[in-house]
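So that we are looking at the same thing, I have put the structure below in structure tokens.
With one protein chain held back, the other chains of the complex are shown just where they sit.
Chain nomenclature is as follows: A and B, assigned in order of appearance, with residue numbering initiated at 1 for each chain independently.
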Amino acid sequence: MRLERRLDQPRLLLVAVPVGSLAAAFVLMAFVLLATGHNPLATYRRMLDSAFVADGGLTSTFVFCTPLAFTGLAAAAAFRMQLYNIGGEGQFYLGAIAAVGVTLYLGDLGVESTPLHVVAMSAAGAAAGAAWAAIPAVLRAFAKTNEIITTLMLNYAAGLVLTYLIIDSKSYWRDLESFEGQTFPLGKSIPEAASWPGADLGLLGGVLLPLGFGGALALAGLMWFVYRQTRFGFELQVIGDSQRTARFAGMRLRRKILAVLCISGAIAGLGGASFEGDFAHQIDPTGLQSSFFGYTGIVVAALARYNPLAVMPVAFLLGGLQNAGFTLQGADFPSGLVGVMQGLILFSALGGEVLVRYRLRLGRAVARAGAPSEVAP
Amino acid sequence: MRGITKRFPGVLANDRVDFEAAVGEVHALLGENGAGKTTLSNILTGLYRPDEGQIELYGEPVRFHSPRDALDAGICMVHQHFRLVAPFTVAENVLLGDHRAEGRKLVLRPRAIERRVAELGERYGLDVDPRARIWQLSVGEQQRVEILKALYREARILVLDEPTAVLTPQEAAKLFETLRAMAAEGRTVVFISHKLHEVLAVSSRVTVLRGGRTVATLATADATPRSLAALMVGREVAEARRVERGGPPGDVALALEGVSVAGDRGGLAVRDVSLAVRAGEIVGVAGVAGNGQRELAEAVYGIRDLVAGVVRVEGKALRAGDPRSAIAAGVAHVPEDRLGTGLAPGLSIAANVALKRYRAAPVSSGPLLRLRRMRELAEALVRRYDVKAPGVDTPVRNLSGGNLQKLVLGREFDGEPRVLVAAQPTRGLDVGAIETVHGYLRAAAASGVAVLLLSEDLDEILTLADRVVVMYEGALVGEVDAGAASAEEIGLLMAGGRGR
Partner (left out) sequence: MTGQLLASGVNDGFVVLVLASAVLYGTPLLFAALGELLAERSGVLNLGVEGMMLVGAVTGFWAVQRLAGAGVVSLAAALAVAAVAGALMALIHAFLAITLRANQIVSGLALTIFAGAAGLSSYLGNDLGLSGAPARHAFTPLDLFGLGGLPVLGPVLFAQSVLVYLSWACVLAVGLYLSRTRPGLNVRAVGEAPAAADAMGIGVTGYRYVHTIAGGALAGVGGACFSLQITPQWVDGLTGGAGWIAVALVIFAFWRAELCLVGAYLFGAFSALPLLLQARGWLTSVPSEVFTSLPYVMTIVVLVTVSSGAAKRRLGAPAALGTPYVREER
């Protein structure tokens, strides 16, 4: 087998590869399921049903896909620049903590305007995510410290902050008054006015489109516009392609590294705020830590080839997968299935990327002059 | 080698090439850049597999599947870009990959190898410390290590790809002696070059390649520079001559005062360099590769920090280490590494043309880009500088070397610079493209730009420059008037000898 660099990248492949990757992942997963004695077809049918068809399936798919859209956009923003921010997870937690803190405080002040709560939560979430990301950003820009490891370590630290706030202390975030809260550590619920409104799509017996999803959609559009149409976006494109060239053109690399990592953190933090405002309404340390929204966001971004517009449909699909995994968890639907599936999708996407960049030639056969034949895998 | 054909995506690098070298001769493989010499030698050494054709060795047909097969058959190659492991010692490099009886032992015995390397070096006059690490060595010494590797493996056929590019004329002459001595012992030396006088000086026979095909094989004794040049280029070429440009140079446009620059490996790469270039003047910086020229160019343009000194453009000091200050002052730079530094390979021609002017009108207005203007600008530039490309949306990665250089030069000239720093502007280009680039540089000087030309090709400097300064180990060791200087004189300076 030989690989040859492509001189042009056929547009068709840019769509065909992600779709093919998904299909390939489902086929590979079928082997895993068969090997462990499950019926793949039945499993897939139940997944599809619970994610998209069943009553309330779509609504709860949105619950999963909204945070994924944010963490996916966060990862895409950074990865595009070859800044590997794996800290979406921790930035998401911090965003959630800050948003809930602010809204609880506003509630205590007696503020009852929902728009005010929404704005305050978003701002606090974004700021906290950006601040958490600023640590690796500064280290990367000024000390050239590998951001992969620092962002990752901070995820564990952020997880500990969650545990501390709700389980190991009597913090402002913890519910110490209600009966349940006194018997079992729980997060305080945010005021009624602070829960984010949604739009009923009026489909299939009422699908609720959360405000956060709309926000993510607008954000994706904005990111696309910034990349394509602005000087800042142009600089990011050049830096993402070649840092040496960016420096040659007189671009300020450090500032851009700082900016992009903080923006990435802010988007993830915003995701945390939306998660609390739209769905969770209280800090739940175990729930947050077992959802892996941050890590899955990386899968979303990679499958979308770091294109913000593509992040949205991909987040919807993977949100459905995660929803199905969550709903179906049980004896004949092993808990790690979703992670395995996501890993396989990523593997296939990475393998598929090869098809975009290279022509695959099988065998040592001597190709005659003329158009080289293309061989599908 | 018979009927060798090799294709790369979009390129037919070798088209039914025939090549034959005899035992005990130095056989030159002559051709322009892009004629397919390197591809052919990579096939001979097993690095590439030919699409068609076959190789015979001492009458026996052979098939090489990997470099190892070729090495086993006694073929060694000294690549243009050395294949050495920088943090290893000389002895370790020599030893690397040796898998004959001695080499199969599991445990390393560095002492024995060091002795053997020292012995070989003495016998062939290839002086180098076997315990030194490669990165500590000069480029000339590194080449000796490459040749020692071949001798250590008792190579019967030695292929050298453009070996003199990194040597002073004197060092080159010494290399030729070593090569002739090796041939006299019954080895075969294949000498790849595009420089006529070297081919005439060292080889007994010449094979000329052009456009991926064999044009002729002839005895060197029967060849003249003129006939070889005609074979190589495919038309009669006038020898590149100096064109004296009239008019006195203007005021000092670029001034370096006591500039010192740190190298990548610590220590100073440029030491206390002071130099002035007047408007309309071309000053050539000659020197063997790796004596600080690249660092000097980068420092002037601001992509490398200064340790000491100051760079002034038209009297105003530039902010050290800040290319934006240099760009604003009108400094243009054609970097040595065109694709990796001068261009963003994955982005379109349009984006690359806008690379240095995206901050201002007409490419942008406020924070927004004006994509249509960007395209128009690129289309105009592509037309004016005759860049061959399917369209301005093509990623520049897909352009050929000559077109890349035209694009970079075009962009840099279009900024209407006061000072142009050109590093190795013709490296890897074919004769036609070289002529074009030389034309651009002359035109720039004629329009009043101060040109600092850094080149390892002494002939190029002698044809273009008004004045020549020589760099050795980071310092300027002499200055000569280009019209009156001889290559030998400059060569001596390049080797570190003081001028008269």
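Going forward, a residue touches a chain if its C-beta (ideal position, glycine included) is under 8 Å from a C-beta of that chain, and two chains touch if they have at least 3 such contacts.
For clarity, every value in this text was computed on a predicted model and none was experimentally measured.
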>> Can you tell me which of A:157, A:193 or A:209 touches the chain that was removed from the display?
In response: A:157
> Given the contact definition stated above, which residue among B:83, B:213 or B:418 touches the chain not shown here?
Replying inline: B:83
>> Give me the chain B residues in contact with the hidden chain, please.
In response: 8, 11, 45, 47-48, 66-68, 71-72, 77, 79, 82-88, 92-93, 95-99, 103-108, 149, 265-266
>> To test your reading of the contact rule: which positions on chain A touch the chain that is missing from view?
In response: 1-3, 5, 32, 36, 79, 84, 86, 135, 139, 143-146, 148-150, 152-154, 156-157, 160-161, 163-164, 168-169, 290, 292, 295-296, 298-299, 302, 334-340, 342-344, 346-347, 350-351, 353-354, 358
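Operating definition for what follows: only the chains that are shown with their structure count from here on.
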>> Can you work out the whole-Å distance between the CA centroids of chain A and chain B?
In response: 47
> Okay, in this complex, where on chain A does chain B touch?
Replying inline: 4-8, 228-235, 237-238, 241-242, 244-250, 359, 364, 366-367, 369
> Which residues of chain B touch chain A in the complex?
Replying inline: 7, 9-10, 49, 51-52, 301-303, 322-324, 326-327, 333, 335, 337, 340-347, 351, 354-356, 358-359, 364, 367-369, 371, 398
